[in-house]
Structures are given as structure tokens and as C-alpha cells.
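Note that this complex is displayed minus one protein chain, with the remaining chains in position.
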Amino acid sequence: MGLGLLASRALRSSRIIRNSTRTIVSTPELKNADAAAAAAAADAPSDLPKRNPVGGARVHLPNPEDVIEVFVDGYPVKIPKGMTVLQACEIAGVDIPRFCYHSRLSIAGNCRMCLVEVEKSPKPVASCAMPALPGMKIKTDTPIAKKAREGVMEFLLMNHPLDCPICDQGGECDLQDQSMAFGSDRGRFTEMKRSVVDKNLGPLVKTVMTRCIQCTRCVRFASEVAGVEDLGMLGRGSGEEIGTYVEKLMTSELSGNVIDICPVGALTSKPFAFKARNWELKGTESIDVTDAVGSNIRIDSRGPEVMRVVPRLNEDINEEWISDKTRFFYDGLKRQRLNDPMIRGADGRFQAVSWRDALAIVAEVMHQIKPEEIVGVAGKLSDAESMMALKDLLNKMGSNNIFCEGNGMRPNADLRSGYIMNTSISGLEKADAFLLVGTQPRVEAAMVNARIRKTVKATNAKVGYVGPATDFNYDHEHLGTDPQTLVEIAKGSHPFSSALKNAKNPVIIVGAGVFDRDDKDAVFAAVDTIAKNNNVVRPDWNGLNVLLLNAAQAAALDLGLVPESDKCIESAKFVYLMGADDVNLDKLPDDAFVVYQGHHGDRGVYRANVILPASAFTEKEGIYENTEGCAQITLPAVPTVGDARDDWKIVRALSEVAGVGLPYDSLGAIRSRIKTVAPNLLEVDERQPATFSTSLRPEVSQKVSATPFTPTVENFYMTDAITRASKIMAQCSALLKK
Amino acid sequence: MFGRLAAQRLNEIRTAIRRTTQASRSFSTALNYHIDTPDNKPDLPWEFNNANKEKVKEILSFYPSNYKQSAVIPLLDLAQQQNGGWLPVSAMNAVAKVIEVAPIRVYEVATFYTMFNRTKVGKYHLLVCGTTPCMIRGSRGIEEAILKHLGVKRNEVTKDGLFSVGEMECMGCCVNAPMMTVADYSNGSEGYAYNYYEDLTPKKAVEIVEAFRKGEKPPRGTQNPGRVNCGPEGGNTTLLGEPKAPPCRDLDAAE
């Protein structure tokens, strides 16, 4: 058990996860929702009915001098200076219709749907582009405002095809919804509607450009957030259209988000096209496990099928975007599934058997083998509960050789700050200098990369990169390819060290690929020296980060999945692979008995003697800790396939058959066990910072080698068993691989 | 028999649909998206020539160094003059490189402005004004006469590559309507001229075209010998004296 965890257990009283609602707020002072609402309600005139802010929005007034008061439909609202009229209306509880305005993109003001009346203004004003001024009297429900919106709606519908019945956006379309409120039941336009040629944006985004209303949200998203300047507004007047001009695919790892921000059905999901209607779908709020970011997602399912994945808002982690891998891997959940326990016969063929037989054989073999020759490997998609159960089972059998793939054979689990992202993902926005060591965030963690890009765009932060040549979507300086560069920066002889020194909030991000290096301790020592010399770790700022690769890594280290000997695979006679496909088994002796427990017939099964089918993350409840140390829960969205069972249940059943019964029978019980080991994993949706800094790390005498850093993720679209089984991901890697 | 009937009906439906597709009129010379052709594709090399490189530097010097993208329109204009009146994709890419923006930002500008031609035009690009005052004074007849004389359609280049005819909206010459402008790309950006020919008649217009064909440069401005610039025919009839100074209060008295 880690030292940091012991301490955090002592310092914190843990909160048991029983609350069903999850509050997502980035500023802790806003947590008290009732007080804020009461304060807002207090100054409303008593004769007007009470109004609540749209979507539970709460306004945070950091600076009391910058507060102005405006009146929305007679209600006085206090807002900070610089807010637009539209935002003021939202706080006052009035939802202004809009198409082009998006809170995370720049303001365009070209759809004109958000027109409101402002007293003393000769014309209705576009509220999204108009800054609110002190004492402004805004009227949103007057005949003028209503007529203005009706006029705009009529113009928008003029060239919009009437194909809602065959449109995938139908039912969740902004234009459809708002035309219900402001549209006429007939059009006065008798000319021909225009038609626009559809563009080919690649295998993920389907375009029906005739439906486009030229809000330019996608253009702004592509250039501002995704950082690929491919889309543009071409032509003029009624011939205006969105396009790339030259034939070009949208080669961004965030391209799927244009589907969400498109207010009409012009950009829709190609894999989801004509598959289901959104009102048939059941949404399950879950967590993405394809990378270590733990993006918040909603899994939309129909019956036993996952139909699509859409993002959920979480300001601290993924804002409201998700990467293409997260959004489109879901068809991998339906292919290559393991649905029966299988045993490899004498002829080398697999045969489906019953659970009883499979577990009996595994238990029998396990007892015949010396305890130190038993090895357990947790896969990159394992949840904390199953890892806990597997570790307990192996410990009961007398072995302590258990580790999680990706963490390397000699992980340093003692200091929690040594393997999580101490700055936190949202904290990166405060940084003004980045040093990326052996990490390619664009392919390793697309959402973290989006944060870094956002910061670089906003503050012109300097980015230094040490590692193999790779592409970034922001300005960066390639400092070198091997760890010697780090030593130079640590000494201060490198030109980039002055940039770090002058930075107020410097950030160092070390890639998890470093864990597998032989000179890992020396690299971390060099990074620690850089941190010490440049004031990276201070009481008010911790800029020393490790960017993990897999969803299971952080929880595995928290739970102490550290092998006793780093040569355990070479001497193993019994290997328990719990969804581990990427662990290197070349050195495994040929007579070793391999049990593969997992949900996909991927790399791991080919060496297995026994296959135990498990459920995928969309089919079970499990705790995952992301790279910044925030524990989150997945929820079952669909039933599991065939005879598969939850990972921890299989391990628990095996322990019973093996005669070393584990002392828990339910998720609740297993979580109380986790609480004794890593209580921070039960603080769901709450980031738990590490207590001790890495300065406590012991001195190392190792020297860094001259071997250059290697790319850790070869193919962004195919990193684990699920994504490797996905057809869409295979298509993407064929067409878009960089 | 039934097969024939069915085919007949299908044909009727087809013609009925076809009749109405030509509803909108495009002023631009090309589509809003690019289709590769042998003389217009992104991988063709294109560069400003040496004389124009100097001009590029001069144009860029008008703008602050962090707002280089402001030079996009003058640079596109220069590229168009150099390239014989039209902008291939590779020229737009070259401009994008000079002003350090993504190529799409240049495409956006080039597709917006109708004076940037994205398909080939003639060495003399004739643009007849089609706005109301000129139209009332007979611009349609002039366009018809020129098109008939050259034997081409609108936005089509003559076989010898010398002429193309287009329509332009108001160029502010209504007092001398009807008018046309001739963009002269015959000598690259050095000999580039953009001259107005005003007070046209169909006959006059054809004469001007013929003069260009012979390599002459007919005098620009009004083609009515009785007029001087925008003045009335036969000299002024009003405002003959010196104009009075504007009324102004007596500043000395105000003190």
C-alpha cells in the first residue's frame, strides 16, 4: 500500500458513494446551490413570479466592483461586466433561442435568431453579440422580439429541406424545436429551394449540406478547438456553403464533436446513420475507458445494443467534447465477443464448457503450482473492484506477483503524486509553460491535448517537447528525442530552461511510456531536478504530472498492484490474464498455464489455455480512476452477452472453487474492502489530490541512457481489445492515420 | 405498348423537373468547391515572379507584422493579374503561405468576392454593368451585341483566348450609363489596366472589342464625343459661376 494512500486515509474521512446526483462544478464556492439560488431570488420584485436560471446556471462574481445590474423582462439581474445580453438573460432564467451562439466557441452573430428588444434601441439587437451594459432594460417576450424571431425563422426555413422524416437529427434538432415555437405553419416562399453538394469529411461525419443553415459552428470548432483549419465558409449570398474547397478529409481526433454542435442535420454521425431514432434510445451515464482521461459519456442503447456514445458535460475533465475513439469505438462491443467459457483441448482447439468445469480446471491447476510461480496481470480496461478481487485471490494463494499492463515491471506506487496528474486537467488552463517528456498527448489523451491547446491559444504558453517527432496542433518547440536533453534542461544549459524559469506556472508532463524504460528512475530524477530548479512544485501550484495511458493504470497503482519480482513472467507457470492483451508474453515458458478472462477474442486468447468470458465496461458497474486521480463509476447500459459475467464475480467464484473464498459477495462489500486499501477510489466524481509531493522520492544513482523516447501509441484509433475489434476504428486508421 | 406508355410518362416527369432547375443565377465564374483539372490542381507549382515579389513585400509593409492576413485581398489581386486574370488553387495556396494562414482562409475570401475569377478568363475580360440605370439605358443590348459578335456565351472564353464576357453590378458610373469595364490581363501585372468605357451603344461596344483585338488601347471614359468626363453634352448649363463659400458663422464676432 502506498505511503500517500496511508496518509490520505488518515487525513480524510471518506464519503460513501450513495448519492445518486452528481454535481459537476469547477468552482467549489458554487457548490452550495441553494444559497446561490436564494440570493438570486431575494432581489426579485415580490409581485413577479420567481424565475430560475436556465439549466441551473449559477453566476460567479469574483470581483464585486465589476458587477453591473441589468433588467430582463423587469427582473433585476446582477452579472459581471463583459457578459453578453444573452448570458444575462440566461441567468435571469430566460432561454434565448439561438443557432450560431455556442458558449465554448467565439461569437459569430450570424444566425440572428437571438434577437431581443432593448429599451431605447431603435432595432432588435442580436443578444449573443451585444455586451450587457449597466441598467440595460432587455425585453425578451415583447411582440417586436417575437416577430423578429419569426421573421428570422421564416428565412432560415426558406432554404431548409423538409426532410425531417428521413433526417437523423430529427427529434434532437434545434431548428425543429425552435420552429415549433417560432415557425409558421406554412411558408410564403414559392421559388425553388437551393441544393448544395454534399462534402466528404471522412468515415465519421456524414454531411447533408442542403440542410445547413450557415451557423458556422463547425468552422469555428474546427479552427478554435480541434485546431485543424480545414472547414470554411465559401461563396456568398444564397450560394454560401460550408466546405473544404479542395477535396480533404477532416483529420482531427475531435472531428466527431461537430455532430453534436451542428444545430441541424447537416453534420450527422455516419456510423449511426439510419440506425435508430434518438427517442428510442435509453441513455446511461457512464465513463469512457479507452484512454486514461475518463471522459464522461452517455451510452445510448436500444435493447441489447449500444447504438451510440455521446459526451456528457464535465468541466473538469472533458468539458463537452469527446475524442473520436470514444465516440465511435462502440461497434467493437458487438464483434469478437467471448460468450462461453472455453478450454483448450489436447488437440489445441478450444471447446466450449460450462462455468463449473472451467473454474474447476483453473482451481485445480492453480493448486498444483508453487505460489511464487503464479502471476496475475490486470488489463488496461479493468475496473478497481476486479483488480482488488484478483489481488486478494492471488495473495490468498500465496503469490504477490500481480501487476497492471502499461505500468511496467517496477512501478513506483509509493508516492501517489508520482503517477497521477497533479495539476489536474482543468488546472492546465492556468499554466504558462509546458514541458512534455516522452508523451504525444494528441494520440495518448486527446482531451488533455485539447486543454493544452486551449491554454496555448489563450495565453500563448510556450510548449517544449522531448520525444520522437510527432505532430501537434499548436505551436511547440521540439527540444530533443532522448533523455539527455532533460539532463541539459535540468542543468540549465538548454535554451528552453530560461522559458521554464520565467514561467509563473510551469507544467511538466511525463508520458506513461517512460514506465517501460530501463532508465525510468533516472528520467524521473531528471524531471524532479527540473521541477526543483524551476519552482514547478509550490504550495499553491503543482505542475509535475504523469499522463497515464490506460483507464486501469491509476487505480492499479492505488491498489498496490506491484509485482514482487520484475522477472515474474519469465519464471511463471500460471498466468492469470484479466483482460490483458498487450502484455508481452514472449518470455513466458511454453509449459505455463494461461487463463484469459476477458470480453474480446483479442491478442491474449491465442496463448490461453482457459478462456473465461467477462462483461465489457458498458455491461457492468465499476470504479475507474482517471489520470488526474478522479474516481468515476461506469454503469451497465446493456445486458452482457452469452454466459459472460462481471470480472469480480468470476474471480470471486474461482476463489470459492479453489477453496480460498474471498470475504465479499457484493459490490458494496468489495468496495468496503477497497476502502481499507485506497479510500480515495470511493470518493466518486471528486478529484483526490496526492498528499505528498514527489520530493520524497529516494535518491537514484542511475544514469539516463541515450536511447531516444519511442512513440507509445502507434495508432490512435486502435489501442485496446474493444477498439481493435471495431470496424469503424479500422476504417479510420486506414483513412486518417497520421 | 405499355412499356412505351410508361417511358413516355417518365419522360414527361423528367422534362417537368428539368425546366425548373435553372432557378438561381450565379455571378461567380466557378463553383464553390474545387474540382481538379489538368491546369488547376493543388500540386501544380505556382510562385510570384520576381517583380511581383517586390510588390508583395511592399503590400505586406502596409500592415502590422502580426496582421499579415489583412493583405489577403491585394495579394490575391496581384496573383490574379500575374496569372492572366484567374486564380488557380495553387496560386491561392501560395498567397496563404505568404500571409501565414491556413489555405481555407484564403479560399473563403476568393470565393466571396466575385472579381476573383477561379476559372480561366480571356486576356480581355469584358464586364458589362447590369444594374438598373445601365439596364434602363440598354446594357442588355450591349451584352447581346458583344456576345453575338464574339460568338460565345456569358462567362465563356473565345477560342483564341482573347475575350470573355461577364456581368458586373454597379460600378458607380450611372451618370454615363450604359457602361462596361475591360480588365486587361494581356501583359501581366505590369500592363494591367481596368478601364471603364461609358456611354456605349451596341455598335460602339463592338468597335471597342475589335480595337482590342487589333492590339490597340482605345481611349477610356465616355464614348460620346460631345461630353467631357461626366459633364453634360455641349458644356455646362448650370452652376456656371464660382461656387459660393459655405455659410459659416463669424468666428471673430463670436468671441
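Order of writing sets the labels: A and B. Residues in every chain begin at 1.
Going forward, a contact is a pair of C-beta atoms (placed from the backbone, for glycine too) under 8 Å apart; a residue touches a chain by one contact, two chains touch by 3 or more.
One rule holds for everything that comes next: contacts and distances are computed from a predicted model.
Note on the omitted subunit: UniProt lists it as "NADH dehydrogenase [ubiquinone] 1 alpha subcomplex subunit 12", one of the names in "Ras-related protein Rab-21", "NADH dehydrogenase [ubiquinone] 1 alpha subcomplex subunit 12", "Cysteine proteinase" or "Signal peptidase complex subunit 2".
Only one of A:Leu338, A:Ala572 or A:Ala690 touches the absent chain when the whole complex is considered: A:Leu338. Among the residues A:Gly56, A:Gly187 or A:Gly303, only A:Gly303 touches the chain that is left out of the figure. One chain is missing from the display, and on chain A it is touched by residues 303-305, 333-340, 342, 344, 348-350, 600-601, 605-606, 641-642.
Throughout what follows, only the chains that are shown with their structure count from here on.
Distance from the chain A centre to the chain B centre is 51 Å, each centre being the mean of its Cα atoms.
Those residues of chain A lying in contact with chain B across their complex are 191-192, 194, 197, 199, 223, 229-236, 238-241, 243-247. Listed in rising order, the residues of chain B touching chain A in the complex are 20-21, 23-24, 26, 28, 31-34, 36, 42, 89, 101-105, 107-108, 111-114.
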